[in-house]
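Apart from one protein chain that is not included, each protein chain of the complex appears where it belongs.
This part shows chain A:
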């Protein structure tokens, strides 16, 4: 699971009001090299919930479109870092969703 995906995921356990953001508990993390595209990254930035990224010591700067070093840093965080094994925890209910081989399992059982 990449951090870009995590930025969008929310817990939908019944009754939960604020299931976002999910708490990441990683047991295995990988960093893959991925082709960088500056226009792609700069267009994704406005769509993100930036508080999750700034929590990783990455402050949003003004005029980021022209700052390639900044965009590369964001690219690395969002697309190159991958949680391979671990789980995501709902901040309200505590329910844990496992991540296996990079794919988070968000399935709920019948009565959740």
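Going forward, a contact is a pair of C-beta atoms (placed from the backbone, for glycine too) under 8 Å apart; a residue touches a chain by one contact, two chains touch by 3 or more; residues count from 1.
By our rule, contacts and distances are computed from a predicted model.
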"THUMP domain containing 2", "SUMO-activating enzyme subunit 2", "GST N-terminal domain-containing protein" or "glutathione transferase" - which is the UniProt name of the missing chain: "THUMP domain containing 2"
Hidden partner interface residues of chain A, rising order: 1-2, 4-5, 8-12, 20, 32, 34-35, 37, 39-40, 43-44, 47, 79, 102-108, 110
